[in-house]
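With one protein chain withheld, the remaining protein chains of the complex are depicted in position.
Take a look at chain A:
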Amino acid sequence: MSRKPQNKLTPLSEDPKWEDVIPIPQEEGSAHPLASIAYAENYSEAMDYLRAVMATNEMSERVLELTERVIRMNPAHYTVWLYRARTLFTLNHDLYAEIAWLNPTALRHQKNYQIWHHRQTLINALDSADGEIPFLTQMFEKDSKNYHVWSYRQWLVKRFDLWDAGEIESVEELLKKDVRNNSAWNHRWFVVFGRPDTDAFKDEEIVKREIEFAKSQIRLAPQNQSPWSYLRGIIRQASLPLSSLREFAEEFAVFGKMDQVRSSHALALVADIYAEEPNGTAKATLALDMLAIRYDPIRVNYWEYKKKQLPPSSPVAAGT
């Protein structure tokens, strides 16, 4: 951890701006001077002043500086974020300036969620999403599966009606970089099928387009779970027959060539398709056996369960 900038902080006790404030030390453990490193002393001191300003409910420019100081040292401290937000709104502070400060903070602290909650409060108050999508693109360059950022993005799309503002294109960009990005698949579903007051499942053209898209992505990486779930989800929600996927799934796993399976997800799908066919139980059983024994043995109990769910074999298929 780089300690340099913090070490150079002037102690608040030596800053004339704070001379009227009597810091309030932590009750529990106040006798502990923390570790002796300067970083910890700075943190401890800043917290003492924070307690003091919160005790008098002070909302001022110097409180913004103080909360920034604490956040820089400990961005996960939720109370300090809330107090900062309250202060910003009380002072009618320039919220764009706050966003400008927030951006590098968010990029530095990828795992922090308070930042996103804070951002949402500010953007909601600003009533404008300008510049947000480009910033999220920057965030995704660091971690394209960040749950907080995706949640924020969904909020943004809903709040500012951005359904047609390039979301699908963004998703495709991300999938080009990593076709296994389950978050991007989920977002695609959200923007295509999750729109309020529309039923995309009834739109044949959209359904066809999405099925073809999922298929094209599966061909790039057949063992990738996400597009298989996507594909099955559409079939299910649009009430299409599972058998409509038979030809496609058999590109990767087909009865008669069970030693050349290219995707366990395809094999599981053909098993389900065979199970629906008249006299398909024997074929389905073989497919499930191959999953249990060879292609996905860690889930042997799951595949055995699926076998038990199969309709009884017809006399011919069972060979009696």
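One rule holds for everything that comes next: contacts are C-beta pairs under 8 Å (C-beta built on N, C-alpha and C of every residue); 3 or more make two chains touch, one makes a residue touch a chain; residues count from 1.
Definition applied: contacts and distances are computed from a predicted model.
Of the candidates "Cytoplasmic tRNA 2-thiolation protein 2", "NEDD8-activating enzyme E1 catalytic subunit", "Glycosylphosphatidylinositol anchor biosynthesis protein 11" or "Geranylgeranyl transferase type-2 subunit beta", the chain left out of this view carries the UniProt protein name "Geranylgeranyl transferase type-2 subunit beta".
Considering the whole complex, the residue from A:F190, A:F248, A:Y274 or A:Y295 that touches the absent chain is A:F190.
Summary of contacts with the chain left out: across A:H117, A:K215 or A:R246, the touching residue is A:H117.
Looking at A:T87, A:S226 or A:T285, the residue that reaches the missing chain in the full complex is A:S226. Summarising the interface, chain A meets the missing chain with residues 26-29, 32-35, 37, 39-40, 43-44, 47, 51, 54, 73-74, 76-79, 82, 85, 111-113, 117, 120-121, 145-148, 150-151, 154, 180-183, 186-187, 189-190, 193-194, 224-226, 229-230, 232-234, 236-237, 298-302, 305, 309.
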